[in-house]
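Here the complex is missing one protein chain, while the rest keep their positions.
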Amino acid sequence: MFSVTVRDHMMVAHSFRGEVFGPAQRLHGATFVVDATFRGESLDEDAILVDIGRASDVLGRVVADLTYRNLDDEAAFAGTNTTTEVLARHVADQLADRIRSGDLGPSADNVGSIVVTLHESHVAWASYERAL
Amino acid sequence: MFSVTVRDHMMVAHSFRGEVFGPAQRLHGATFVVDATFRGESLDEDAILVDIGRASDVLGRVVADLTYRNLDDEAAFAGTNTTTEVLARHVADQLADRIRSGDLGPSADNVGSIVVTLHESHVAWASYERAL
Amino acid sequence: MFSVTVRDHMMVAHSFRGEVFGPAQRLHGATFVVDATFRGESLDEDAILVDIGRASDVLGRVVADLTYRNLDDEAAFAGTNTTTEVLARHVADQLADRIRSGDLGPSADNVGSIVVTLHESHVAWASYERAL
Amino acid sequence: MFSVTVRDHMMVAHSFRGEVFGPAQRLHGATFVVDATFRGESLDEDAILVDIGRASDVLGRVVADLTYRNLDDEAAFAGTNTTTEVLARHVADQLADRIRSGDLGPSADNVGSIVVTLHESHVAWASYERAL
Amino acid sequence: MFSVTVRDHMMVAHSFRGEVFGPAQRLHGATFVVDATFRGESLDEDAILVDIGRASDVLGRVVADLTYRNLDDEAAFAGTNTTTEVLARHVADQLADRIRSGDLGPSADNVGSIVVTLHESHVAWASYERAL
Partner (left out) sequence: MFSVTVRDHMMVAHSFRGEVFGPAQRLHGATFVVDATFRGESLDEDAILVDIGRASDVLGRVVADLTYRNLDDEAAFAGTNTTTEVLARHVADQLADRIRSGDLGPSADNVGSIVVTLHESHVAWASYERAL
């Protein structure tokens, strides 16, 4: 099993609803360092699973849709807390859509699953893994 | 599949029995940077797998029981070498006990497995994964 | 010359005024991983420059005053952009006040200067250094 | 499930054939920080999965065969691009050969699979996982 | 004293002349993770020392001139070994030229010195510091 991972980051504001969040119910923000991992059983004729440059570009476009925003105002997240878990799933789903649209090129046919990890600090991170 | 990881550390002394350990048979010590990962298929109504603050507190209590100690004198490890592998399993087992006792709250019902990674230096680390 | 550094982090929301900031003029946020360095020429009778535990506590209290907040609403920053540079200076000044108040204990008499570094992502950070 | 990981690095030159690689078709090079992970269900009587010192030595010998070389001239890679994916598989295969030859000692009988991760920069890495 | 640092990377091939280099006399390569630090005593009216986005762009252009190249063939380095020290100085000098040309904008008038650090692996790096 092969995997390829690329890293980017995004900076967002948001707040949480629910007593469990304590002071994080206030409007605050986070830098999320975002790792996108693509997994597959075989390589293409160029000996790559995915083109790392192209994977970086696709991840860059996904995080650009979120960065420098207040997620409390984004329709995509209406009615849900934008926890690190939820954002990891959102980024993974967006990447899956783009792979299916061909943004990663034909080599991406070998990608069977993706994992997205969002680091919210040097001491906490969350991931979401899904099939393609 | 979601996962959430929190990081802490502990500083211990110990020695090893067995020729395989060479100079590490002498009393020495280590800082272990400890990553505790909680895995589960679904989120609760607050959109979290586990409360990161609460997970940090629970991990902090587990490592507090070990830190600033000579593990050669701890009854919990009598008759076994306190290798990085053994300590990773010990921390994982302690976390599992605390989750079952409710220390992580009701959302932790969604946690199906945990992984504990102990970094003993910038060039070596070990993990233990177990079901809950 | 000795130095001791401790690390913590804070998660804030803010926005910037000025065309130079482009999309960062929108309300967004950041995790700042905060490194506080204490510098001095000599150690006390316990052979420490500062007590690392006490230094961590003091830094923790300084970042607690900022974390989970929208800095646009904080009186301390009225009329200025809360850039990484400004926040590094703010944290350094707060630490200096607390050292002068004795929060770091008598050993801190040997501290001649402090440096505060705020990491806003894995690819950008800023520092402020000042005498005590 | 236990795992043990050791880290080393190698510095190589190479070029790629194929339009997908753009400017990387030119002769260039990379430092690969190499993580070798050994996985197994149980520990030996010394309470280790593998001897970390011995694992470091074996990994060191594998990367020594590649480092300070132009991979375009190496017979082992004739006819294939030496992408990060291919090099991760090569290192994993070499480690598997050495484990089967007994280089990791008898405790390695418990190793069921290995994972090799090659970090080509702070923002991109690739892995290969295989059974033993 | 303020400082702002941005990070990028470049991947190059090269070889060294001189017995001191041992096997590194062979053609090989490296990823250099490049940190560019800008230092100055005061901030501009926007409360920045340099625009982090603009600093990243300038650093990106400097490393783009070197990456995916065999430095043995570059006229800029004829007659000198392209050691990590030499490359750090080269990047620093290129950044200084661009700052003086106005690429960092008017706020960069406050920059008094720059430091460039090139990480050649996880266990070795070199820096060059110069006045502007």
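Think of it as A, B, C, D and E in the order they're written, each chain with its own count starting at 1.
Going forward, contacts are C-beta pairs under 8 Å (C-beta built on N, C-alpha and C of every residue); 3 or more make two chains touch, one makes a residue touch a chain.
None of these values were measured; they are calculated from a predicted model.
Novice: If the hidden chain were put back, which of C:V4, C:A96 or C:L132 would touch it?
Specialist: C:V4
Novice: Which chain C residues touch the hidden chain?
Specialist: 1-8, 43, 46-49, 51-53, 56, 105, 107
Novice: Can you name the residues of chain E that touch the chain not displayed here?
Specialist: Residues of chain E in contact with the hidden chain: 16, 18, 20-22, 80-86, 88-89, 120, 122-130.
Novice: Mind pulling the chain B residues that touch the left-out chain?
Specialist: Against the missing chain, chain B presents residues 7, 9, 11-14, 23-24, 26-33, 67-70, 120-123.
Note that in this section only the chains that are shown with their structure count from here on.
Novice: Figure out the least number of contact steps between chain C and chain E, where 1 means they touch directly.
Specialist: Between chain C and chain E, the shortest chain-hopping route counts 1.
Novice: Touching chain A and chain B alike: which chains?
Specialist: Per touch definition, common to chain A and chain B: D.
Novice: Do the two copies chain D and chain E share over half of their interface residue numbers, or under half; same or different?
Specialist: same
Novice: Could you work out which chain's C-alpha centre is the most distant one from the centre of chain C?
Specialist: Most remote chain from chain C, centroid-wise, comes out as D.
Novice: Taking each chain's centre as the mean position of its Cα atoms, how many Å separate chain A from chain E?
Specialist: 30
Novice: Could you grab the centroid distance between chain A and chain C? Build each centroid from C-alpha atoms only and quote it in angstrom.
Specialist: 30
Novice: So the centre of each chain is just the mean of its C-alpha atoms; given that, what is the distance between chain B and chain E in Å?
Specialist: That gives a centre separation of 40 Å.
Novice: Do you know which chain D residues sit against two or more other chains?
Specialist: In chain D, the residues touching two or more other chains are 7, 120, 122-123.
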